[in-house]
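The other protein chains are all here in position, but one chain of the complex has been omitted.
Per-chain numbering from 1; labels A and B assigned in written order.
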Amino acid sequence: MAAAQPRTIRGRAAIYLLAIVFAVFSGFPFLWAALTMVRQDSDLYVTTHNPFVLAKPPTLGHITDLLRNTPYLQFILNDIVIGLATVVITLVLSLPAAYALARLSGRWGEKVGIAIFLTYLVPPTLLFLPLSRLITVIGLQDSIWSLVVVYPGFTIPLSTWLLMGFLRSIPRDIEEQAQVDGYSRLGAVVRTVFPLALPGIFTVVVFTFTLTMQDFIYALAFVSSSSSMTVSVGVPTVLIRGDVFYWQSLMASAIIVAIPVALLYNVFLGRFIRGFTLGAVKG
Amino acid sequence: MAVVETKSLRKEFGHTMAVDGIDLQTDEGEYLVLLGPSGCGKTTLLRLIAGLEHPSHGDVLIGGQVVTHLPPRARQIAMVFQSYALYPHKTVFANIAFPLAAAGMPRDQRPEKVRWAASRLGIDGLLERRPRQLSGGERQRVALARALVREPQVFLLDEPLSNLDAKLRASARDELKEFQQRVGITTIYVTHDQVEAMGLGDRIAVLNEGTIQQIGTPDEIYHHPANTFVATFVGSPPMNLLTRDGTLLGFRPEQFLPASAVGERPGQMVFDFAVTRVENLGSDRYVYGHLPGVDPEAKVIAKLPSTVTTPVYVGDRVPFVVSGGDLRYFNQRTGTLTAAGEAEVKP
Partner (left out) sequence: MTVAQRSAGEITMGPRRERYLLDSERLLGPALMAPAVVYLILVVGYPLVLAFLYAFSDATTGSQSLHFVGFQTFVAAVKDPVFLTTLRNTFVFTAISQALVVILSTVLAFVLTANFHGRWFVRFLVLLPWTTPVALSAVIWLWMLDSIFSPFDWFAQLLHIVPPGGHIIFLGQSDLAMGSVIALQTWRILPLATVILMAGLSAIPSEVSDAAEVDGAGFWRRLFGITLPLLSPVMTVALLFGIVFTFTDMAAVFVLTGGGPGNATQVLASWAFYKGINGGNLAVGAADALIMFPVLLGLAAILLRIASRAEVS
């Protein structure tokens, strides 16, 4: 690694200082949200005392309020259903494509691979208008399935790239051995490549799922009834009712989603990076 | 009947002709080695026989049947790759049983066959282990057991010893040869290591640039090379080649000895050897120099066994002799052998 471990006291102090600064910079909003989430109203809507100290005992009332009296749980459920369905579609389509790119591509194959990846660069803000029209035409407007249809548009390119990287790292020998041992190419792949690619596939599943949760514009454009909304859309629109902001519940709604997703990312980060860089190495 | 036969086999990759018209027949039960430098086409040829590549032209026959357009699984072959390609996610037992499962053998019949193959390779005790727990030599044996279990018509081996460390290679080579002789299945073996080839092969096919330069027993290849390529590729150090009177004259380093050690014999050719360097390797002495009277440009090597104790020093000009029967003549333009062993008068 080029960033050498600092050996001087000054160097180490600088690292710690910077680390703290960045940690605070990144984490402060979440700290504030977490504090807010358990504050009683009378403690929250005052400006006189130190906002980092709770003057009144914390309460979970706002969280239960969020879970019981709002469509929040429905939002989460929608996200889960959409996420899983998108993952299935994405895997079914990108796994074979990734295999073809990793093993069978000639000159034209490389070009198709790059073209697939390029579609990720087409911004949703360009596509959401025609797509919203198309969604209406096929009658999926205001339904979570409109998102299930559209999301693979950006999850497929990324998944294909990731999977291609993982598949490339499986030696070709093993597939050929299985062919010599008596299987057709398809049989060989299913029996040798697939089991060995499972960790990579799992990583892609996690990655795709979390990617679907990130979308805002499509969900906002296609869905208007709260029963079909995702968390991303529901929280800023439905939970902010007119001029009345139930801030504690709002903060809770954000934290409840943010922490698990971040934990997942942290666990899989190393593998994401490896998959992406593997996909970039030619041959 | 030839177990494996190729007819005018050609394979093109883009603009390169990897295999350029190869006709080959194996004898039943023989150990045939495909020997050549990297890029000569030996691995491509093996893969064509296996069915992992499709020829651009020509045919492959196995067991008398034309298999050119059949996939590997239909050819009744077994192959061992350089990496052994053991299935990492399966036990040794499952690895060996894999071809049986592919052929549709009922599950209850498999253990007997697996145990039979394992015992012939002495790995009965390893059946429950996984590949990553095995040593290099053990992995080779598992790969061979897996190849054996289907009782194929031919074994195809692609440089299986290259991944072993040097010490292991010699004993693994020994085991391989002994295994093949026991089992008696025709084997085609690819290697770039000419020592391996000489040690293992019943016959050796020397390849270069997609064609067979010569095919014959190790003795034939070594002592009667068909051209300068074979002559210089096989044998270490390579054969000495001199230009003389418009032809190439060749003799091997171990055949080039001090006149005083050999004594005078009829049909000898004597040379004035100008020594530039001496390497003492214990079992042999390598003497480097040139022959000013014949071909001052050519670098000549003599290999003296330790039993020849004649002192030789740098800067000496010593008479060295080659016995007439060891001389080989090659066409200077084409490299082919033109004559062998003619006695000549002193130059």
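Keep this in mind: a contact is a pair of C-beta atoms (placed from the backbone, for glycine too) under 8 Å apart; a residue touches a chain by one contact, two chains touch by 3 or more.
Source: prediction; values computed, not measured.
Here one chain is not drawn; of B:11, B:42, B:73 or B:303, the residue touching it is B:73.
Check A:144, A:180 or A:257 against the missing chain and you find that the one touching it is A:257.
The chain not shown here touches chain A at positions 1-6, 11-12, 15-16, 18-19, 22-23, 25-27, 29-30, 32-33, 36, 44-45, 47, 50-52, 92-94, 96-97, 99-101, 104-106, 109, 112, 114, 116, 118-119, 121-134, 149-150, 152-153, 156-157, 160, 179, 184-187, 210, 213-217, 220-221, 231-233, 235-236, 240, 245, 247, 250-251, 253-254, 257-258, 261-266, 269, 273, 276-277, 280-282.
Following the convention adopted for this analysis, only the chains that are shown with their structure count from here on.
Centre-to-centre separation of chain A and chain B, using mean CA positions: 55 Å. Listed in rising order, the residues of chain A touching chain B in the complex are 171, 173-174, 176-185, 187, 192, 195-196.
Taken in their complex, chain B has these residues touching chain A: 50-52, 71-73, 77-79, 81-83, 85, 87-89, 98-99, 101-103, 146, 150, 156.
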